[in-house]
Structures are given as structure tokens and as C-alpha cells.
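Of the protein chains in this complex, all but one are displayed in their positions.
By written order: A and B. Residues from 1 in each chain.
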Amino acid sequence: MRNPVFILWLCVAAALTFGTAKLIDNPYVFFAGYVVLQYIVLSTGWNILGGYTGYVNFGTAAFFAMGAYSTVVLHKTVPDLPLPVMIAVGGVISGVIGLGTGYLTLRLRGTFFGIATLAMSVVVQTLITNWSFVGGSRGAYVVRPDTTEYFGIDYIEYLFLLMLALSVIAVGVARAIEKSRLGYGFATIRDDELAAEATGVPTLKLKLLATALSGGFMGMAGAPLPYYVTYLDPASGFSLSYAVNTIAMPLIGGTSSWLGPVIGAVLLGTLQQVATVTISSALSLLIVGLMLVGFVILAPKGIIGWFAPKGPRK
Amino acid sequence: MDLPLDLLGNALVSGLLLGGFYAAVTVGVSISFGMLDIVNIAHPAFIILGSYIAYICNSTFGMDPILASILATPAFYLLGMAIYHVYDVSFERRGDSGLRGLAFFFGILFITEVSLVLTFGVDYRLVEATYIGQSLHIGPIDLPFRLLVPFLISLALMGGLHLYMSRTFIGRAIQAVAQDPLALRLMAADPSKIKRIAFGMSIATASIGGAILIIIQPVEPSIGRDYIGRIFAICVMGGLGSFGGALIAAMALGIMESFTSTFFGPSWSPAVSFGFLLLTLAFRPSGLFGRA
Partner (left out) sequence: MSEALLTVSGLGKRFGGFIALADIELEVAKGERLGLIGPNGSGKSTLVNCLCGTLRNDSGSVRFNGRVLDGMKAHERTRLGMARSFQLPRPFGTMTLAENLRIPLLYVVQLRGAVPNIDKRCVELLDLVGLADKAHQLPTDLTQIEMRKLELARAMAAEPNLLIADESMAGLSHQEVDDILALLMRLNEQQGVTIIMIEHIMRAVMHFSQRLVVLVAGRKIADGNPADIVRQEDVVAAYLGS
């Protein structure tokens, strides 16, 4: 299936999703759905660097929170800026940070890169916590309007729609990469970086590109967050649950294609939303951790590995 | 800036003592990462686990936390061996230790932390012992026992490990397995078994590390994460696998953090270790002292 056709189908699916949510007429669906969609974008973004290229990023929180906090800054300085623009800015900032981190650390082996991302996450968190303009450790309040000017829908529905659009973009880009020359290049880095370099693949350049793309998407996923939660503090913005979920979802769904992160995000995201209201949020996180470890040990190819025929990836 | 000397002196001493403690919590990773090439980022979680076990023994039985941790060491050792076995079978033998191995330990870190939250809640816990709260005074310098005792225990731990590594057959086999598993096999030692023992020891040190941690500061489940950066920063800076290098790097880090905390405020401390780690990784990945 060619890419433009695929994106068309994605848009159809998105429209159906929104329509169904509207029909159910329960605002909670939009609140919960936003979180699941956010994880689709996070997981898909993460997977570009993690699954396609083989470099694990533990510092999801940093990119995600960077996106959120750039919105806080914009909200305080240019509050009339439309949210889509803020999202784009958040994405660019996170992308640039991804690039910077990558440049410092991508010359290292994969395991060192993983540790470096964790380190960076804490550094960024410490910087934000000490920055009083965005509220520091006390947090920042962002007032959410009741309705928007567009079609008179509720703001939460507007956020849901934006995240839906981001999901379509993220998945579309991921699939386009997967089947392209770039995707092949990423895969060689994952399989054998030394051989990739010897076969003519500019590995450093590609790794930087993957890091920037991945960081950018994760930043965009975080950008609308302040409007969603209306109160943002570093403890919640940098919560470890983002890092674990962003890793668990692609690993459980399957890292070799765009479908894995989507399955993982929908499955785990929904599971957690249900668990949070029925049992407790801490327990639901425990379940995520257990599933992550379980799948990593027993089903390394993830859920899509159960259905894909044994053999080549195409 | 007018630096008051006694403030400076105390910051220096606290830093040194803190550094000694950092070395003790790092020595386990020095073994698992430095010698076995296993990126056990869950190590801090086991340290926190050790802290909580010391806390339970202390609050329920009034036992000295260090004594409790020594008694718990065999359990930690077995736990370490079990985890290594799972890791070995699932990843190392499949030759796929990269992404999935890291995710495995990340998952364990998370599971341990959340389990502790579910069991104990997020309140800070601390221990009580006769020596906490007292200090040794040498001139203008204060040596609080709550830092001094852990420091001495750390030195004892590291000294003991160093002797074990250089004098016993298994200790030397562990050093050998890092360098040449094939040669080890030819000497009739099974690399897998040696690595299992080493990893068990690595986790066993976490028991003691946890006890001295909770002596130094109150503990709650999530502080493990602050230690990931410190521990790996020390390992990398000190040169992988070198205990002496780790000790020196740990003290350097302790002093840096102490100064930052004294003169800029404690909320900046995490940035010190992680920032230093990033810089080290970026510019000198083989560490200040060690092999690549």
C-alpha cells in the first residue's frame, strides 16, 4: 500500500474515532482517549530511535517535559499563540535538544547512550525545577478555556482532536520511514553498525536524524499537556511512568514496525486508564512493569511477532 | 566570593565522607558493569530495598541497621544469582543483550520501586541508632557519625572485596572472565557460573549499601533514580572495573556535590553528578583512570 493511500486510511480511522467518541457523549472518553493518543505519539516517536535504529532512550521524560514546559513559557509570554503553533515549537525545541544530546553521546556504544539519556533527563529536570519563571518545583498553572472558537466544541475535545492529528502524522511518518531508503539505513545501524558504516551508510548522520525526529515527536506529544492538566509541576511532568510506558509499549507491541507502538499504546494505555479507576494507579504501573519484563523475556518480537509469519520482515 | 574557611573545610570533609559512601554503593556496579559488562541500571533499586529491610529490622526489632544488612546479605546474594540466571538465559545466550537487556533491568527497577511504594507508601523512612546524631569534633571540623560510620563501613567493604578479588581463586576468575572467557574455560572454570557468582556478589553489596544509605539520609522509594547517574558517573569516571579508580572518582564527586549543595543549594546536586557523567561520556568515555 503506497504511503498517500495509507495516510488517507489513517485519516478515515481518525475521523471514525472522533465521531465515535462524540456519539458516546461522555467527556471522560475524551480525557482518557487523549492519554492513549498521547502514548501513540510517544511510542511511535520513541520507536524511530529505539526499534528502527536500536538505540534505547531512557530519557523520554526530558523530551516530553521539554515540550510541555516550552508551552508553559509560550503561554506566559505569548498567550494568544494558537496551540498547534505551540506544539510545533515544542517539537522543534525537543528535536534540537535531541540533536544536541545525540551529538555528544552517539559516538558511544548503545548502552552508554542509554545511560546518557537517563542522565540528561535528570539534568533537564533539575534545571527546570530551579527555574522560577516556569514555577520551579511549585509548578505552573495554565488556564484552560471552556470552548474554542472552532466549531464550538469543548476544549478537551479540541485537545483530543489535536492529539489525533499528531497521531496520524507520527504514524504516517513512521511508516514512510520504515519503507524508505532511510528506514533501511536505520535498520543496518540496528543490525550491525560497523558493517553499516563499511557498506557506505553514514551512521552518525542517520543516528542524529533519528534522535532529532524521535525527540521532536516526543516533544510534540508533551506540548499540549499543560492545557490538559492545567497544573504542571516537575514531579508529574518528569514522572518515570512516561519513561517506562514509552519503552514498554513498543517492546510489548513489537518494535519492528509502525504497528507495534500503536498496538502497545492502545492496549497498555487503555489497560492503565481502566486500572487507574478500578484498582489504583500505582498498581497499574506495577502491571506495566511486569508486562514489560515478561514480554522482553518471553516474547522479544512483541505482539506483532505472534502474528507475523516467521521470516523476513517484509 | 568570601569563602568562610570552616564552611569550606566542613564541605570538604562531608564531601569526602559522602564520597566514600558513594563508592560503596557503586562497587556493585563496578562488578556488574565494569567486569561483567551487564548494564544493571536496577542496582539502585536493590540498594533502596536494602534500606527498607534495614528499616524494618530497625523499627521492629531495634536491630542495628548495619547488622541487619549483613544478615540480609545471603538473601541478596541468592536474589542476584537468580536474576543473573534469567538474564543469562533470556539475553546473553541469545546474543541479544542490547535493547532488551536494558529494558529488562529498567523494568526491574520500576517493579521494585512501585512495589516498595505499594508496601510502604511514599513517606520518608529513617533508622535510629545510638551513633546517629553524635559527632566527632576535630578543631573547627565536624565529623558527624552518621557520615563517619558509613564511610568506615564502605572502606571495610571495598577493602574486603579487593582482597577477595585478588587473593581467592573465584575472585581472580571473576577478573579473568571479563578479559578472556575462553581462557577461563580452559582452566576448568565455567564462565557462566563465575558470572553468576559475581552478579550475586554485586547485588549482595547493595544490601550493605542500602543500610548505610538509610543511616546517612531518610529514604523513600524514588530516590534510587538519583543514584543511577551518580553510580554510573563514578564507574565511568573511575574507569570500568577499577575499585581504586571508583573510590577516587566517588570522592571527587562527593566533594563536588558537597560544595554545590553548600554554596548553591541542595536542589542543584543531582545536576552535578549527571552533568559530570554526560561530560565524561562525551569527552573521555574511558574514564579518568581506566581502560576503554
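To be clear about the criterion, a contact is a pair of C-beta atoms (placed from the backbone, for glycine too) under 8 Å apart; a residue touches a chain by one contact, two chains touch by 3 or more.
Treat the numbers as computed from the prediction; the structure is a model and nothing was measured.
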(message) I'd like to know which visible chains would be in contact with the absent chain if the whole complex were considered.
(response) A
(request) Among A:Asn3, A:Asn26, A:Ser137 or A:Thr199, single out the residue that touches the unshown chain. (result) A:Thr199
(request) Would you indicate which residue among A:Thr188, A:Asn245 or A:Gln273 is in contact with the undisplayed chain? (result) A:Thr188
(message) I need the residue numbers on chain A that touch the omitted chain, in ascending order.
(response) 181, 184-185, 187-188, 190-192, 194-204, 256, 311-314
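Note that only the chains that are shown with their structure count from here on.
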(message) Centroid of chain A to centroid of chain B, CA atoms only: how many Å?
(response) 32
(message) Show me the residue ranges of chain B that touch chain A in the complex, using the header's touch definition.
(response) 39, 41, 86, 90, 94, 96, 98-100, 102-104, 106-108, 110-111, 113-115, 117-118, 222, 225-226, 228-229, 232-233, 236, 265, 267-268, 270-271, 274-275, 277-278, 281-282, 285
(message) If we count contacts the way the header does, which residues on chain A are in touch with chain B in the complex?
(response) 50, 54, 56, 58, 104-105, 108, 110-112, 114-116, 118-120, 122-123, 125-127, 129-130, 137, 240, 243-244, 247-248, 251, 255, 282-283, 285-286, 288-290, 292-293, 296-297, 300
